[in-house]
Structure formats: C-alpha cells, structure tokens
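All protein chains but one are shown in place.
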Amino acid sequence: MIPGADDAITRDGKALILAYDHGLEHGPVDFDPVPETTDPATVFDVATHDAVTALAVQKGVAEAYYPEYEEDVTLLAKLNGTSNLWMGEPDSAVNWSVDYAAELGADAIGFTFYGGSNHEVEMAEEFREAQEAARDHDMGVVMWSYPRGQGLKDDTSASTIAYASRLGLELGADIAKVKYPGSEDAMSWAVENAGNTKVVMSGGSKTSDEAFLSTVREAMDGGADGLAVGRNVFQRENPEAILDGLEAIIFEDASVEEALDANAALEADD
Amino acid sequence: MIPGADDAITRDGKALILAYDHGLEHGPVDFDPVPETTDPATVFDVATHDAVTALAVQKGVAEAYYPEYEEDVTLLAKLNGTSNLWMGEPDSAVNWSVDYAAELGADAIGFTFYGGSNHEVEMAEEFREAQEAARDHDMGVVMWSYPRGQGLKDDTSASTIAYASRLGLELGADIAKVKYPGSEDAMSWAVENAGNTKVVMSGGSKTSDEAFLSTVREAMDGGADGLAVGRNVFQRENPEAILDGLEAIIFEDASVEEALDANAALEADD
Amino acid sequence: MIPGADDAITRDGKALILAYDHGLEHGPVDFDPVPETTDPATVFDVATHDAVTALAVQKGVAEAYYPEYEEDVTLLAKLNGTSNLWMGEPDSAVNWSVDYAAELGADAIGFTFYGGSNHEVEMAEEFREAQEAARDHDMGVVMWSYPRGQGLKDDTSASTIAYASRLGLELGADIAKVKYPGSEDAMSWAVENAGNTKVVMSGGSKTSDEAFLSTVREAMDGGADGLAVGRNVFQRENPEAILDGLEAIIFEDASVEEALDANAALEADD
Amino acid sequence: MIPGADDAITRDGKALILAYDHGLEHGPVDFDPVPETTDPATVFDVATHDAVTALAVQKGVAEAYYPEYEEDVTLLAKLNGTSNLWMGEPDSAVNWSVDYAAELGADAIGFTFYGGSNHEVEMAEEFREAQEAARDHDMGVVMWSYPRGQGLKDDTSASTIAYASRLGLELGADIAKVKYPGSEDAMSWAVENAGNTKVVMSGGSKTSDEAFLSTVREAMDGGADGLAVGRNVFQRENPEAILDGLEAIIFEDASVEEALDANAALEADD
Partner (left out) sequence: MIPGADDAITRDGKALILAYDHGLEHGPVDFDPVPETTDPATVFDVATHDAVTALAVQKGVAEAYYPEYEEDVTLLAKLNGTSNLWMGEPDSAVNWSVDYAAELGADAIGFTFYGGSNHEVEMAEEFREAQEAARDHDMGVVMWSYPRGQGLKDDTSASTIAYASRLGLELGADIAKVKYPGSEDAMSWAVENAGNTKVVMSGGSKTSDEAFLSTVREAMDGGADGLAVGRNVFQRENPEAILDGLEAIIFEDASVEEALDANAALEADD
C-alpha cells in the first residue's frame, strides 16, 4: 500500500464499497429478491447515497452506465471475475485492462485473489501487473482476498482470514477485502496482520438488518476500516435504509441500536 | 457496451446479422442443401438485401470477397472460430487481429465466448483484448454468448440464456447473440439481464418458414433487438423471401402472417 | 486470400511447388533412394527447372543455399515443422519468423495446419500471426492443410479434404495444399470449397511415373491449380524428366500420355 | 556475478541480510512468538541495527514502510514468493517487477529458485529476466537457492547444497543463500562451488542462542560470506542482542563465546 492511494475511495479513512459484479459471478439469480436490481441503473442510483465511497463493477457495466453517474459515483474497476457456470479450481479471468479502466474514469481497481488455489501463482502474477499499472495511474488497489481451493478446509477460520489480510499487505493492496472471521478478536487479528493496508469486511449473503449491522459493528470494533457489500444492500427493498444504518456505524461510530434507529427512521419516512 | 458503438451494424437500433462462418465451424456439410452457397459470393449477394445490417465472416472470406462488396455490405469481422474436426472441451481460436479487421474495413467484431467451458477464463481474456482493441478503432462488439462445456446440463434453459446475455453486458459487448430460450418470457428475462446491451437471437438450424418467423416474432415480443442468422437464410432456395419476412418482423413490427405474406409475395414474383 | 498475392509463386495462375523440408519432417531416410539429394544444392539445382514456381525449404536450408540461387529459384519459406522423432498429438514448431523470411528474400510463406488436432487452436493462432505478418510484407501464404489427430478416422476422405481446403479459404491462405482425395469429383468438391483460394495437390510418397502423372491429371481435371511435390520428384533418378511431364500437364493441359512422352523424350536424351 | 554488484548490501564483503517475507510464505503463525513483529515497523526498526546490511521484504511491505526508513535501511526487494496455503509442487509467483523495485529504491533483488522442482525450467527463465533487468539497474542479485521437489530425497545433504550454491554461480547470482549443510566441511564445499559468487547461510527456524551462533560460526569457518536470517532474529524478545552476537562473528571474526558475551552484555543493559 501507498499512503493516500485509497483517498479517492474512502472518507475519513473509512470505506463503504458497494459491489455489483454479481451478474458475472453468480448470474441472474442474485437479482431475484429485488428484480429491479437486474437493471444496473437501479444500483448506480443506490450508489449515489452519501455513505457509499465507491461502486465496484465490471467493465461492461461501467462502459454502459458510469458516464451518466460520473459526478455522483466513484468508480472502482473490478478487473477480474468469472461466471459460476464454470466449476473448476478457483480462478478468475482478467476482463479489464488497467489502462482502459483509467480511461473510463476509475479511481481504483479491484482484484480477486484466491490464495491456496492451484491458480494462486498465476493469479498473483496477474495481480502484480495490475497493481503496478494502477501505481502508474495513481489508482488505489483493492484486493478481494479469498483463500479458496482444494487445499483449504476452512476458508473463514481466524487464521485463514488473518493470512488473507496479510496477503493484501505483502502483495501491495491498499485495501484488503476479507470475509468476516466470526468474531471481533479474529477480525482484530486480521487487521493487525494487514499492517498499514486497510481491511474491509465482505458483506456476504443477505441476513437480517440486525444481524448484518451487528456483524459490521463487531468488525469495526475489531479495527476494520469499513465494508464492501453487495447483496446485503441491493437485495433489500429499501437499500437506502440499510445504507443509513451502515453510515452511522462506519463513519459515525454508532451502536447497532442507533444504526437500527437511523434505518427505521428512514423506512418510516418512506 | 458504449452507446452508439453498434450504429454501423444496426438500423433504427435493430440488427439483422447474416452469419456465414459455417465453412469453418461446421465444414462443407452446411452447404449441401443449397450447393451454390459453397461460393461465398452467393452469400455476399444475399447480404446486399436491405434487411441485412451486417455480414459476419472469417478473415479469409473477408479478404477474398469483401472488397467487391464494400459499398453494399457492412462487414462484421468474426474474429474467432474452430473447426468441428476438433472435438475437445469448447474453445475457439482467435484467427484475426482487430487491427487487421479494421484495416480490411470491418465496422464491428464478433467473438464467440463459451461461458462454463474449461477454457472460459482464457476465452474471457482473449475477449478482453479484442474488445478493448475494438474500442480503440471505434468498432462495435458482438458476443456470440454460448454457455457450453462439461459443467452445463442444459444450454438453452431460461436461466442459462439470461446468464449468457448478462455476460455480454458485464464483459463489454454492445450486442449479445444468444440462443432462443424457448419462450417470450424467457427471452424477456434474458433481455432484461443484458441491460443496455442489445440482444439478438441466434437463428440456429433450419426450420420451416412459419416456425422460424414465429420464433423470431416471439423473440422480438420478448424485447430482442434482432436476429443473427445463417442457415435459416442461406439454406433456403430463396433467401431473399425469408429476408423480406424477417425485415417485416424486425424492422416493421409485422405479425407472422404479414411476414409470411411478404415472403409469399416475393416467392410468387420469382 | 488476396487477389494477386500468390503471383510470385505461380505462373499463369498455376503452381508447381517443389517441397524439400523432409530432412526436418522425416529425417535422412527420405534421401536414401537418391543419396545425392542429401545435399540441398542438388535439389536447388532441380528447382531451377522452368516448371518449378517455388521451392519450399526450412530456414536453415534457405540461409545456407538460397543466396547462390536467388536469381533462379523462388523461395517459399516453410515456417513451421517438426521432426518425426517426436510422436505426440500432431503439432508443429514455428522455426522461422516472417520478418526474417522476408529479409532472406522469400516471396511467400508456407505453414502446416493440423485441423482436428488437439493443437488446432494453438496452430490456428500461430497461423494468424504468420498470415498477417505476411500481409505486411506482401508475401503470399500457402497452407499445408492436413486434418490429423485423435478425432480423425480418415484423413483423405472427400469430406475431410473439402473441409481442409475450406479451412485454407476461411483462415486466409492464398493457396491450400491438400492431399489427393481419391477422385476427380472429390477434388472438384474440395476446389469449390476453397472459393477464390487456390488448391494444390500434395505429391505424397513416391509412385510410378504413370500413376503419379495420372493422379495429377485427375486433380487438374478436378480444378486444382497445381501441385506441391517433394519425394515424387527428388526421389527419382531423373527429376527433370518428371518435371517435364508435370509441366506439360499443369501448364500446357497435356494428357497423361503426352506427359509421359515428354518425360520419355528427356530420359532418352540423357 | 559481477564484481562489486553486491557492494550496497554487504560490508567489507560480508552480508547480514534480515529477511521478513514470512507473512507471505508462512502466514501469521510466524509472528506468534513475538506478536509485535506482526507490525512490519517493528522489524524495520530491528533492521536499523548496524549489523544488518540489507532487509529483504515483499513489494507491499516495501511500499508501506520503506519510505520512512530509507535513510537507515538498505532495501533488498524479494521479488517472488507464494503462500503456504497452496501445496503443489514447489513454485513461486513473481510479485514484483525489477523496474518497480528500482523505483521504490531497492539496491538489490532477491529471488527464490527451486532447483529440482517440476517448475525449475520456468523459474530459471523468470530468474533470467529478473537477473538481467537487475543488471540494467545496477542492482545486486541474491538467489534463495533451495533445491526442492518430488525428485529430491534430501534437500540439505552436502552434495545438494554444493549444487545449490553452484546454481547461484552458473545462473548469475551475486550471492547465493543456501541452507546450512550440517558441517564446516560441507559448507566449505558449497563455497568452493560458488566460485566468485558469495554464499550466505540461511537462518532457518529458531534455535537457542548458542546453537544458532555456533552454526553461524561453523558456516563462517567454512568460508561463508555471511547470513540471511529471519526467525532466528525477529522471533527473539531481544533481536538486538542476537544481532550483536552475529555482528561479532560475521564482521569481527569473534568466537561463539565472545559472541555470546556481546549478546549477554546487551541483554544485561536492557
């Protein structure tokens, strides 16, 4: 990491990244809960919420929708990704060059790295090229650090997540996105291992407001620098409400109860 | 997709792409029904029909025949393709560079992508290079999005086709060419998943006039932006007739009956 | 193919290519019948015969012998090839860059393509690079189109050879070199499938004068544009005699009997 | 090796390289003995000790921490490395380009080479590129020469280590880092095989002060040019003390007893 490289995608050093690459990674099924989210414009609208510090999308979605939102949305170019139609040892195609991401106006790149996969070596080398190209463009670098593959028995154990965030530091990410390791202590261990690299918790599949906000609160208490979230926002009928709650926790150090109130207040306003 | 990038290969936002790369993909057998179609000039003549917005061919065919038709035919450079003499896990060779396609006068590129194949990652990366090179040349990008491979049980299910069209959007195609998913509703779902990327139905193997036009009508009713067709045009004795019918449906919103009339009228003129 | 690209290696649109890359492909055993042919100079001398429109050799042979013959021999740079010491799925190493072939004075390139091999995709992509580089140098392109590999049961069936010549057209060869498919009709089908790409028959292993000339006559009657031959010329004691016969058939439309007379006349002169 | 190329990372021709890439290679577990060492700043502080001639870290750690220490620490850019989450045949990803290492201020590169691995050929070619790029930047080259892989039964035998150091010489390293082969004689053999390439002993896993210093003393007596050490320094509560002892042996030719005294003196000062 380079001090300040993530400034464009953080606020007061904290990040709330809205991720919307599920159309590639999971396919249309992720839009079933709220069919309107099939339309990227819906999610770009959500991303104009003040709480959101960056929106992560694949190249094609950026080409088609970002130009209309460039004043209101910060673009995080998710460079790699693969469909789940393919079911081999974890790997990810590089679908977007850094030069073209910069040309389209991205302020940072996102890159999935499957430590432990039989493709780890190849992915690390692809990450190297992307990371160094990002440096040439003064873009921030976010690593989706997801240990996964035939050798891994438990990919959310405390030690695996601590290793995951460390990989972000060692390989040169400004921010490491890791799965929640299950407790504040485990998150704290992961944060320590990342050193100066920031750590954001991955939102994961949808849970209840309270469960989700509680987990985010624990992650922040453990020292996390924010959240990267997709389904837990856009699969809700009122994504603005949960974003209000998340904003309270991440940027205003609110308790879960305060965050739920913020959330409820908005829902009542509807 | 980039707004307007497909203008050269569409009319009023609709496409009728005539595809003629069967000599590579299937071999001489596809010319058996109408032996004259072995000669590319025959199909270039067909492509001068007003209804046809672009003709998709491989490099060698373009080199040899396009120069004589450049006033009357819009060239879509089909970049990759593989013979069916080879029978491995779905893959496709890149036979044509984008730079050379532009030099020969192509207005757009076509690229087959087999999501779900063990070669998906490699093909996605080849698509990236082609797509970004096409952007440099202001050429449109059409993805033949055909999920296929050892992990796929049903490659024309509604969810597979919706995923296929979504891959076109996510990876940066201006137009996604997908197989017909069997119903207007399924086509509609696929179209929604493509967002601003246009969707054209793939013509498939030859059927009767009525059956074919009915399917195209359903696809258009489902929101498709047109058709990419080969055998269902050039394997007919009178390809102009079916093109008249297709023109009526695609560009004039005709019913199947009206289209069959247009078709019959021409055949009667013969 | 590009009209005129093969002019340097044809006469009146017909080709008689003398191939001499057997030292690489088969090893010394092919020189046993006429040991003098071990010395490339012997075959370069043969290639000065008026009937020969081009001599196909590998890089090293061209470097060592072509400079002394550049006034009298047209060089066809055979770019790829592999020893038969190696016995894997058909593949061929690219031993010569197009730039260097041009520097050495070659007027055209030759490239083996094994459609149907597990290496088909890779070979097609190597062919793409070579073909496009040849275009930059205004060099002709000859494809040795030899379907071969684990999926092919009969590599000289009529449909396989028609597919082979079609691959030459689709992928951008000016001339496709194919094996004789066994009859005039089959050759005719192959020629039709090649469109504007020329088709030359591959000479194959040595047969009697009459058998060989008869086959060439049939191929020409089937519409072939000439011959590419190695062993059936240089494995004869008097290669000039058979070249006289071939010249009569290919360029003067002679019958087999006339060709045998031309042949005999020369042999009598010896 | 090139005479003088290692000057920036040696003193009087001797090297004491502090290695701290364990976060990548082994993960957080290596920081358990002294949790403060999870923070790279702690180890950079240790590296300011006069005895340390260079600090070897991965790119991300260098980006984040080296700028604050550039006056006091000499940077050795460890270019490759892989997590132990992955458990295949030994290999190592190239995570850092030489150009970028030079840009960040590194004076030398470090590169792991697993002779005997099924990836040996590939790693040797990656080493070639790195080594030659380092020459362009006048940077020293240190090879972590660790024979390893399915064909190796004993990777610390005298003959294996002598081969390992020879590989450093043959392939162009200025310094070869090898495991201790078990005796002064064996080390001497390894040193002879390295010719003008310097040889440093690899520190290995943590042992007692006396055992460790005795081994280093033996290595130096065998002709080694120093030490590259990680855990045996930073896994101690008082790394400065052991560095005093190492300095005495490596640079002042002290006996083990004298070194232990130096060590004890400092510990007493604490």
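A, B, C and D are the chain letters, set down in written order, and residue numbers restart from 1 in every chain.
Going forward, a residue touches a chain if its C-beta (ideal position, glycine included) is under 8 Å from a C-beta of that chain, and two chains touch if they have at least 3 such contacts.
These numbers were taken from a predicted model, which means no experiment stands behind them.
What shown chains come into contact with the chain that's not displayed?
Result: the unshown chain touches C, D.
Pick out which of C:Trp96, C:Phe234 or C:Phe251 touches the chain that's been left out of the picture.
Final answer for the missing-chain contact: C:Trp96.
Looking at C:Lys59, C:Lys177 or C:Arg217, which residue reaches the missing chain?
Going through C:Lys59, C:Lys177 or C:Arg217 one by one, C:Lys59 is the residue touching the chain not shown.
Please identify which residue in D:Asp39, D:Asp72 or D:Glu192 touches the non-displayed chain.
Here the residue in touch with the unshown chain is D:Glu192.
Thinking of the whole complex, not just what is shown, which of D:Ala54, D:Leu171 or D:Ala219 touches the missing chain?
D:Leu171
Tell me where the left-out chain touches chain D, residue by residue.
1-3, 115-118, 120-122, 124-125, 127-128, 131-132, 135, 147, 149, 151-152, 159-160, 162-163, 166-173, 189, 192-193, 195-197
So that we can see where the missing chain sits, which residues of chain C does it touch?
Missing-chain contacts on chain C: residues 21, 23-24, 27-29, 31, 38-41, 58-61, 63-65, 81-83, 85-88, 91-97, 100.
Convention: only the chains that are shown with their structure count from here on.
For the sequence-identical pair chain A and chain D, determine the rotation angle of the Cα superposition and round it to the nearest 5 degrees.
In short, 70 degrees.
Can we say the copies chain A and chain B touch using the same residue numbers, with more than half in common, or are the two sides different?
On the two sides of the chain B and chain A interface, the residue numbers are mostly different, under half being shared.
Please tell me the distance, in whole Å, between the geometric centres of chain A and chain B computed from their C-alpha atoms.
Centres of chain A and chain B (C-alpha means) sit 36 Å apart.
Among all residues of chain A, which ones touch two or more of the remaining chains?
none
Name the touching chain pairs, please: which are they?
A-B, A-D, B-C
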